[in-house]
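Everything on this sheet refers to the single structure shown next.
All protein chains but one are shown in place.
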Amino acid sequence: MADPLLQVSGIVKRFTGVVALDRVSLDLAPGEVHALVGENGAGKSTLIKVITGVYSPDEGEVRLGGRRVEFGTPLDAQRSGIQAVHQEIGLVPSMSVARNLLLGREPRRRFGLIDFGRMHSEAALTLKSYGIDVDVREPLRSLGLGAQQMIALARAVSVDARVVVMDEPTSSLEPREVDTLFGVIGRLREQGISVIYVSHRLDELYRICDGVTVLRDGRVVHQGSLAELDRLRLVSLMLGRDMSEVRAEGVTRFSGAHDADGAPVLVAGGLTRRHVLDDVSVAIRPGEVVGLGGLLGAGRTETAKAIAGALQLDGGHVTVAGVNLRRGSAAAAIKAGVALLPEDRKSEGIIPTLSVRENIALAALPRLSRGGVVSDARIDRIVDTFMKRLRIKAAGPHQRVAELSGGNQQKVLIARWLATEPRILLLDEPTRGIDVGAKAEVQALIDELASEGLGVLLISSDLEELVEGSDRVVVLKDGTVVGELAGGDLTEEGIMSTIAQVEDG
Amino acid sequence: MTSTVTAPAEAPPGAGGRERFFGLMQRHGATAVLVLLVAVGSVSFSSFPTGDNLGNIAITSSFLATVALGMTFVIITGGIDLSVGSVFALGGVLAAYGMRWGSFAALLLPLAVCGAFGLVQGLLIARVRLAPFIVTLAGLLGARGLLLSISNEGATTYLIPHGSLLARFGQGSVLGLGYPVYLTLALFAAGAVLLQRTRFGQCVYAIGGGEDAAQLMGVPVTRTKVLVYVMSGLLAGLAGALNAARLSSGVTILGTGMELDVIAAVVIGGTLLTGGAGSVSGTIAGVLLLGVIQNLINQIGDLSSSYQQVVSGGFLAVVVVVQTYLSRVQRLR
Amino acid sequence: MSDAAVPLSRFSRFDRGRVLAWLQDYGVYAAIALLIVINVAITPHFLTLENLRTQLVQVAPVVIVSLGMALVIGTEGVDLSVGSVMAVATALLPLYLGYGIVPAILVGLLGGALVGLVNGSLVAFVGVQPIVATLALFVGGRGLALVVAGGQLKDILNPSLLSLGSSSVVGVPVPVVIAIGLTVVVMAVVRRTTFGRRLVAIGGNRTASELSGLPVRRILLLVYMASGLLAAAAGILATARLQASDPSSLGLLMELSAITAVVVGGTPLTGGRIRVLGTVAGALLIQLVRATLIKHDLTDSLAQMVQAVIILAAVYAARGQAGR
Partner (left out) sequence: AKSENDKQAGAQDTQGQQQVVQTPSGNTPSCTISKFGATKFDLKSGTVGFSQSEKEANPFRIAETASIKSEAKKLGIGHLKATNGQSQFNKQISDVQQLIAQGAQALIIAPLNSDGWEPVLQQASAKHIPIITVDRQINATACKDYVTFIGSNFYEQGKRAADQMVKALGGKGKVAVLLGASGNNVTTDRTNGFKDELKQKAPGIQITFQQTADFTREKGQQVTEQLIQSNPDVNGLYAENDEMGLGAVTALKGAGKKAGEIKIVTVDGTRNAVSQIPSGWISAVVESNPRFGPLAFQTLSKFLNGEAIPDKVIITDREYDSSNAKQSVSSAF
């Protein structure tokens, strides 16, 4: 192997008391695609932040091309040729797509003035090559999370870099975009650019990664070539459990069909919002898991939000158990038993300043209090139950939720909604960023909830999950329903071809 | 919505005139209210739309505007600068004090001291990471204290002699508008270019839109924030010096409460206090709105001072409600 | 709401982080202690009961206003109108004293609540940014108070109202008792009620709170009304103590004192977190600083600069809490 391009050695990083990284070392050869795997909270993002200059390590050193480097800021790292796509995207939502893409390297005219005409056309062109066709002048926040992820990616690889670090770049991407991404990684590899790749989707790792580092509780538990490590062993290393135990569990934890019977508990009809949704109708029976399929920007997130009363609509109605919901009121929907797990947990989900405990109790407060006074005992009970049931990894219920790893934050949000004892669960990418172990748990949970009689709407960019988990999948495209698949027709290919058909016709 | 601030945002495909109209309103809500108010004023009071009167509004507003220009940058980064009123007064006193070494020194001294003041505040905010509100509140006290100690607890008022270069600049006028008005316009033009058309400006927006994200994207956050506070200090000092030149003296009792007027002007101009959005053209409109409101209250004439306050608070409420409403129509789309 | 309950076992050996965390949580208290020690050493007649009373009585209205301000700041807002609300309350009082002290106080409080209602409506329903929404009443409120009072300072002669300002309960002056009582109430509201939990959540992430079904607008409205009510209560106490209704100068610059108290006490201006006791401590700290400077007869110029430095030092000690 050639001399390592990037050498990380003996990194220790502590946060008030918690040791997030404990003497972590890692070598990266030029052109190598290196997988960094581990459970939620294992320390992957922290390591990446150390490498990219966001954190400075308490101990240890980073060498780039043999020279020791110390980055004070991400800017220093970028100047040395280390680019990153961070887990929480790390773009500015209020700025336009083009500005986000080209911030800091805008095309300029004389006197250093930015040439907006060229900037917009360049941005549009770049994004087109990644299959993103959007108005680059619109603010970034108007896009779905998947599209934002692609933009962050395009931003990171469109400059000269020596190392590109990707922290869960595919967590919101469809198969089509994943393919685009892998094409990009292939090109980087050919140019001798190294990639550190973090993902909880194991099959992706096997498709593109050469080496692997497995982290557990901040320590390296395995390092070597990925090809030599079979999938089962990888999982057992990550989770720190026996091979046999892992083997017993399948790929996904869905049991298959549920027996949903009786009248639909939720009927949404004619949901319409200009430019976004056009006459979308969905019905869910108790005990049924209905999937929503579609490409980026198909309007799945909007559909879920519309049902939950979180989106202003131009038309349409939502009834729960025969009762019409007041339009545009999230409170009314929640009261009727509709719970929405939002896609963007950072801006729409967690309350970063509050503790795990308070985040979990938030939506269920009316049930957990009497006469406006909260009952700590009841909250403790519920929080305890869900922290155990979902295996939330935190220093304790009083730790600030912002300090949890991404996956654990997601579990906290799921707990928040389960605590309200909903009748209908709208899950927008529920397993996004969750590790294999936890993912299986969440999937099992969805199954279990459905069999307890909950109606579930499942949105997932993981097609396998969608197909395995749903009883029926409604396929959306450009804000309209273009098909519905169930039973034998419900396959990954089926969904893709339904979408493609419309495209042709 | 920063993207719409710069480039003339094209209406989305298929959008009707209605949406284009609201788009325009969102960017120029304060301007629209201003135009309305000027129209009403002109119809109601014959002595309002005269050249003299409008020239007065312009020169009076020009100092507030200069200070507000710096504040606009600060607020877009998500910060705030409460020290501007004191620094404004300090700038004036320093200018008059510096007159003993000539007009040139009289201009340089306030710029140097007030710039340094901004630098210290900026470093405390960006490097030591103290809350801008508190740092600049301390700055408000500190600058006032400095002013008092220079002026012998406010007992000494230094003068800027008639006919000195500085005084002539502060008091002269062409075409019915004072020189400071032209300088302010030039500063705003430069400010607009800096904010909208340079990388520095992009960084300012990015920091306000999300400081952590901006940091991750490689924005020099610390440097940009420090610079923004330096700018604010410089502009407040400059405005103070020019005002002193106009008044021919370093009046010590100026600037108390000015910070709130400045913040109000900036926010009415459509800049979000949470950062990430705003424009300098809006700020001009905001400043002029305040000036016109004040002028109209005087035009009404026989109001007691208490009623004047009530009316001006009421005006303010109506203006922000209308302005907020206009912007929201767009945001909801 | 200190969330520093990370189990001690997780702290490995001596830890810089631990010291920092302690400082962050208790910086204000440390600063107060330090200032008291310094005063005992250098200020004559400092350690007397009389002096303690003076400081507490003077700080009581500031504490009460700051409590309301803390609630507002917890929602990521700010209320500039508190000083004007005090003026409104003090202007209303003498007008209704003829009916007795209780109706007069109720009218004063009502005035404060109404101002809060207007503020809250502008913020919650119209969506105006808090700083400008409350600025309108900051300007207009005092004018209104002066209109109501006919621009006049009026002496207060009603003995029961006066005793509110000057009498004591078991040796503790009534204003102090009231301030302590209100502190306990606000603390209970923040810690123990759904309202309290929700208002911090709104400050932490408004979108998420809306999606979680919280009645965001209603809560915001109530928070601003609470701030108005508390400011009015402070205004009434200050009136009783001054033995005069002086709407032109009562509560001037109170908004800055209150915001400073809240922030120095460790509540970030970015919302999402409220420290009630810290706020009280912040107010005490400012009071002590001012008292020290006055007692040592510093010139105004020096006093202002020293005050600036001390505020910065206190916030530096508690940094990390004070928001970005």
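Descriptive notes on the structure:
In this document, chain identifiers A, B and C correspond to the written order of the chains, with residue numbering beginning at 1 in each.
Here, contacts are C-beta pairs under 8 Å (C-beta built on N, C-alpha and C of every residue); 3 or more make two chains touch, one makes a residue touch a chain.
Keep in mind it's a predicted model, so treat the numbers as computed, not measured.
Put simply, the hidden chain is in touch with B, C once you look at the whole complex. Of the listed positions B:Leu247, B:Ala265 or B:Leu288, the one in contact with the omitted chain in the full complex is B:Leu247.
Check C:Arg192, C:Arg217 or C:Lys295 against the missing chain and you find that the one touching it is C:Lys295.
Residue-wise, the contact with the chain that is not shown comes from C:Leu153, picked out of C:Leu34, C:Leu153, C:Val177 or C:Ala313.
Taking the complete complex into account, residues 47, 50, 52-53, 56-57, 59-60, 63, 147-148, 151, 153-155, 157, 159, 162, 167, 171, 243, 246-249, 251-254, 256-257, 294-295, 298-299, 301-302, 304-306, 308-309 of chain B touch the chain not shown. The missing chain lies against chain C, touching residues 43-45, 48, 50-51, 54, 58, 94-99, 146, 150-158, 166, 238, 241-244, 246-250, 252, 291, 294-297, 300.
The definition used in the following text is that only the chains that are shown with their structure count from here on.
Between A-C and B-C, more C-beta contact pairs join the chains of B-C. As a whole-number value, the distance joining the C-alpha centres of chain A and chain C reads 42 Å.
Rounded to whole angstrom, the centroid-to-centroid distance between chain B and chain C, based on C-alpha atoms, equals 29 Å.
Of all residues in chain C, those that touch two or more other chains are 268. Touching of two or more other chains is recorded for no residue of chain A. Touching chain C in their complex are the following residues of chain A: 14-19, 308, 310, 330-331, 333-335, 340, 342, 347-355, 358, 361-363, 365-366, 369, 372-374, 395-396, 398-400, 416. Chain contact summary for the complex, chain C toward chain A: residues 3-7, 10-12, 15, 17-18, 20-21, 192-195, 197-198, 200-201, 203-205, 207-215, 268, 271-273.
Only residues 52, 54, 73-75, 78-79, 84, 86, 89-96, 98-100, 103-104, 106, 108, 112-114, 116, 120, 135, 137-139, 155, 275, 312 of chain A touch chain B when the two sit together in their complex.
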